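Questions regarding the structure given below will be posed in turn.
Heads up, one of the protein chains got dropped from this complex, but the rest are sitting where they should.
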Amino acid sequence: MNDMTRVERAVDSKDIKINAKKVQVYYGDTHAIKDVDVAIEDKTVTAFIGPSGCGKSTFLRCLNRMNDTIDICRVEGDILLDGEDIYDKRVDPVQLRAKVGMVFQKPNPFPKSIYDNVAYGPRIHGLAKNKAELDEIVEKSLRRGAIWDEVKDRLDTPGTGLSGGQQQRLCIARAVATEPEVLLMDEPCSALDPIATAQVEELIDELRSRYSVVIVTHSMQQAARVSQKTAFFHLGNLVEFGETGQIFTNPVDPRTESYITGRIG
Amino acid sequence: MPILWLFLIVLAIAAVGYVSGRARALQSAGGDSRNLHSLPTYYGANVALKAVVPAFGLLIIWLLAQPLYVSSQVSEMIPETSVKEGSSLSLVMAEVRRTADGLNNAVAAGVLSEDQARNARADVTDVTQRLKDAGQVVTSEITQPVLRAAQSYRAMNSTGYAIMTGAVILVALIGAAISWFQTHSDYRARNVVEQGIRFLLLAAASIAILTTIGIVLSLVFNTWEFFKLYPASDFFFGTTWAPSFSGRGGASDLGIIPLLWGTFYISLVALLVAVPIGLFAAIYLSEYASSRVRSVAKPLLEVLAGIPTIVYGLFALLTVGPLLLDVFGDNGLGWMKAGTAVMTAGIVMGIMLIPFVSSLSDDIINAVPQAMRDGSYGLGATQSETIRQVVLPAALPGIVGAILLAASRAIGETMIVVLGAGAAARLSLNPFEAMTTVTAKIVSQLTGDADFASPEALVAFALGMTLFILTLGLNVFALYIVRKYREQYE
Partner (left out) sequence: MTDASMDSPNTTRHATSLMATDARTKKRANAEKRFRAYGIVAIATGLFFLIVLFASILSQGIPAFQRTVVSVEFTLSPAQRDEAEGTLFKTKAYSDLFIGALNDQLTESGVTVDFDQDAIERLLGKVGGTIRTFYADNPDKLGEAVQFDLAASSRVDGYFKGRVSRDTLQDSRFLQLSDLDLVDALKEAGIIKQAFNWPFITGADSGVDNPGGAGIGASVVGSFFMMLVVLALSLPIGVAASIYLEEFAPQNRFTDLIEVNISNLAAVPSIVFGILGLAVFIQFMHLPQSAPLVGGLVLTLMTLPTIIISTRASLKAVPPSIRDAALGVGASKMQAVFHHVLPLAAPGILTGTIIGLAQALGETAPLLLIGMVGFVARGYPDGFVAGFTEPNSAMPAQIYTWAARADVGFYEKAWGGIIILLMFLLTMNIIAIILRRRFERRW
């Protein structure tokens, strides 16, 4: 895939989907995220890059309050989804996560059938009135996950029996089945081989037409290939945030340049 | 206690061997331990080991073999005719042994002289009278053949033990001497000693196998004896349990079905109490509780597991039974006649099993990978939805294994049912009635007055066999499930 073609593509200014202001995250006494301001646009792929331990995954998990499951984690600052503070007391994280779906580093299908894996979200959120509607949602999601053709004949076999790349696409299908508005992806390709990675990347590009996608990645090439916006994190700080093409060709901050050219990492 | 003395003598030989072996090694190296192949202590240990191990090996084998040999010899002496109708050779042999013990004790007490005890022409009635005077338990009149057999039984045993003492000491001495002569500065004492210790370690590990063999043999032989006296089909398919308490023979009904029913019914009640409470407690502790609550509640629940079963038995008999009787008895709902009942034993056994279920389930729930939970939370599932629809289905095989292990515990539990369940064997559906179990009947049949060789006592071994096979099967199956489950997530 040609990186530059992506960069050249004009990016219209779109609606801001998630707006984070002055976000601080603490793990116990450790200050993991310092003063991060990011505006994530709708129908755009935003990539978070940076060396290991820079806080990019931590920040990602703040966006759908997955950090709530960790006792010692504390978040300060504002994160607004469509103008509403997601850390407001009145917000039920369950409702939030239905809007902001997540795909994880390691494919984690439930030990259930492929059908039940995808139907899980719609079932708990009550998206289908009857079996026919549920079937329809499952098929649609599997198609969007670009895996329908491979599994349509064995929907009742366990999801754990698929290959790694298939499992990850199943997890993406599972995530889109709940009709989220934002899709968070935490290094979704790090456990996959190059062919599976290419398939997932292609899928991410397609998902952009419907969702706002945020992807954390270790691979700069991947960020360049799939994203329109890129944020570079270093030691808990957001160093630079801008158009992907600009970050990779003409970084403002010397730290970004060092990372991109491979001097730090 | 002659065996204790023998033991000490062998140890003394070993001690002397240790010192002299060490000295000899040093001497052969010219007093400089650097010229030795191994450290001086190894030479000493070599001699000591070779004195002790064969000697004690011989001692143990002799102690096991002699009673077998003597019994078989003596039972040949008993003529067919003296085995009475309705009796058996093993009954007569039991009497011979009792008489021999009686003679021994009488001699020790000074009522009989050694000569009198040995005298083959001694007057039977006189000896019987003397034994009775000495307070020895002698059943009826001792018959002539029994007395003769008992006398030769005593004689053979005492010669046997004399020979054994000599042989054991001799083996110890020979062992010590051989290894003493082997001792030389080039002798690889460390390797030999380590080989020996390794063998001893192996022997210690093999005790587990010996124990299992012991259990199986003692169950199988006595069960076999029982089935010779009582038909197996009546035992396995009989629906009444009514052992006769008077004399032996004929009159007893020994069907296992009512006992199995009682066992299963009580275990079922226990599991109905323990599984929901234990499972929900485990879920709460592993998924919801803060680490402070967990660090208090978990050990407190586990206290329940450390309490001896006799305490639970008393709790059933004296606290729970009367309590249930107040509610369901004649003054309340009128369903219950006495404090001891299936409910009483079942509830208390359930309480005992709560920590067992909860700590096993806790382990199993914790083995479900966090990624699974994250996946579910990421889709917007609540914690309870995640637990019910993702964690529990994933943990199901392990939890089933844990419940089976708890069931095997419940089936094998003795004290609670002995004290809390009552004594009547019954096939009934009413959980407020007294019923009894396999374990409770093993206790009552073996602690009663019944003669050891009677079907009423031997039936306990057949019951034990059933219990052993049942719990073993459950355990093996449950452990298999749990292991398979763990492998899945490793």
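As written, the chain order gives the labels A and B, with residue 1 at the start of each chain.
Methods note: a contact is a pair of C-beta atoms (placed from the backbone, for glycine too) under 8 Å apart; a residue touches a chain by one contact, two chains touch by 3 or more.
Predicted, not measured: the structure shown is a model, and the values here were computed from it.
Novice: For a quick check of understanding: of A:76, A:156, A:206 or A:253, which residue touches the chain that isn't displayed?
Specialist: A:206
Novice: Thinking of the whole complex, not just what is shown, which of A:21, A:140 or A:218 touches the missing chain?
Specialist: Per the contact definition at the top, the residue touching the missing chain is A:140.
Novice: Pick from A:20, A:36 or A:81: which residue touches the chain that isn't shown?
Specialist: Candidates A:20, A:36 or A:81; residue touching the omitted chain: A:81.
Novice: Just to verify: which one of B:168, B:351 or B:481 makes contact with the chain not shown?
Specialist: Only one listed residue reaches the unshown chain, and that is B:351.
Novice: In the whole complex, what residues of chain B lie against the chain that is missing from view?
Specialist: 1, 4, 63-64, 67, 97, 190, 194, 197-198, 200-202, 204-209, 211-212, 214-215, 218-219, 221-222, 276-281, 283-285, 288, 297, 300-301, 303-304, 306-311, 313-315, 317-319, 351, 354-355, 358, 382-385, 387-388, 405, 408-409, 411-415, 418-419, 439, 442-443, 446-447, 452, 460-461, 464, 467-468, 471-472, 475-476, 479
Novice: Which residues does chain A use to touch the chain missing from this display?
Specialist: 81-82, 84, 86, 88, 90-92, 94-96, 98-99, 124-127, 133, 136-137, 140, 143-144, 146, 149, 179-181, 202-203, 206, 209
Methods note: only the chains that are shown with their structure count from here on.
Novice: Chain A to chain B: how many Å between their CA centres?
Specialist: Those two chain centres are 61 Å apart.
Novice: What residues on chain A touch chain B, complex-wise?
Specialist: Residues 64, 66, 69, 71, 94-99, 101-104, 106, 108-112, 120-121, 124-125, 171, 174-175, 178, 184 of chain A touch chain B in their complex.
Novice: Touching chain A in the complex: which residues of chain B?
Specialist: Touching chain A: residues 290-291, 369, 371-382, 385, 389-390, 393-394 of chain B.
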